[in-house]
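The structure under discussion is supplied below as structure tokens; questions concerning it will follow.
Every protein chain but one is kept in place in this view of the complex.
Coming up: chain A.
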Amino acid sequence: MGSYITKRLLLSIPLVLIISFVTFAFIHLSPLDPAEVVLHSQGIPQITDELLAQTRAKLGMDQPFLTRYLNWVVSCLQLDFGDSYITGKPVWSMLGPAFLHTVKLTLVSTFSIVLLSIALGVACAWKAGKWVDKSVRGVSFFLTSMPSYWLAALLIWYFSVKLDLLPTSGMESYKSYILPVAVITISYAGIYFRIIRSAMLSNMNEDYVLYARACGLPEKKITIHILRNSLQVAISVFCMAIPIILGSTVVVENIFAWPGLGTLSVKSILSRDFPIIQAYVLVLAVVFILFNTVSDIINVALNPKLRDGL
């Protein structure tokens, strides 16, 4: 097991390198001159060629592509992602707090998605074909197909404006979490509970369930066995849900003015703040790879068949 984890972690290093290279290369392909962006943001009225050349030299843009890439990778390893073109502050000082805020939102949302999906999935599997199952699936289909910005607007209008119960935006207290988490949960739980439901249903028809019943085991114990086997599929899906939500909170964060990665990335893209965009893509890629690895490791720990294959 230990060697498997080491192997998986080692394997992810070249993957991160490839992603970092692609990210860097794509930004490099952008027709915009970073020096111009910097000078514009400083509000300099007359941009001369001389000034441009000076700024380029200051940013290190006069060096060859590969040298710049290597310099960037080495400093990234020390968590130094450069300085923002716009504010001049170190990227990490802006990205770090935003990342933490988004992680908080993501973790709370994932927790509620997992709870809701398991509860609904188990309930629907037990009552498969009955009205409970049909209505839950119908309502969830309706809610999941609503775009999240529309759902967010509806919730804000009802709970914040009409009832004045919850804040419309920002991140002041635990109350600020309720609406964004609700929007994210509604968009994702509707997909994930189906996975649990169908895994439960296919496990219920397995022979081991029949044999457990034939041996007179109580339904409660049998349900635990079914759930344990069904969760194997779901756990890898849930693990991948965390980075997916992390990367897709853009809409929700912008609507609720959540000071997270989504808001920061949109702002940076609009102002062509390349160092932040580069760092954002890289951080997300690392998170994706990390959770992919973690989900594989959890799966191996849960599934004895996979464990034997090591």
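Just so it is clear, contacts are C-beta pairs under 8 Å (C-beta built on N, C-alpha and C of every residue); 3 or more make two chains touch, one makes a residue touch a chain; residues count from 1.
Here, contacts and distances are computed from a predicted model.
**Q** Quick one: the chain not pictured, UniProt calls it what, "NADH-quinone oxidoreductase subunit K", "Electron transfer flavoprotein subunit beta", "Iminophenyl-pyruvate dimer synthase domain-containing protein" or "Nickel import ATP-binding protein NikD"?
**A** "Nickel import ATP-binding protein NikD"
**Q** I'm checking contacts with the chain that's been left out. Which of A:Leu10, A:Leu77, A:Leu163 or A:Ala214 qualifies?
**A** A:Ala214
**Q** Counting contacts across the full complex, list the positions on chain A that touch the omitted chain.
**A** 205-208, 210-218, 221, 225, 228-229, 232, 302-305, 308
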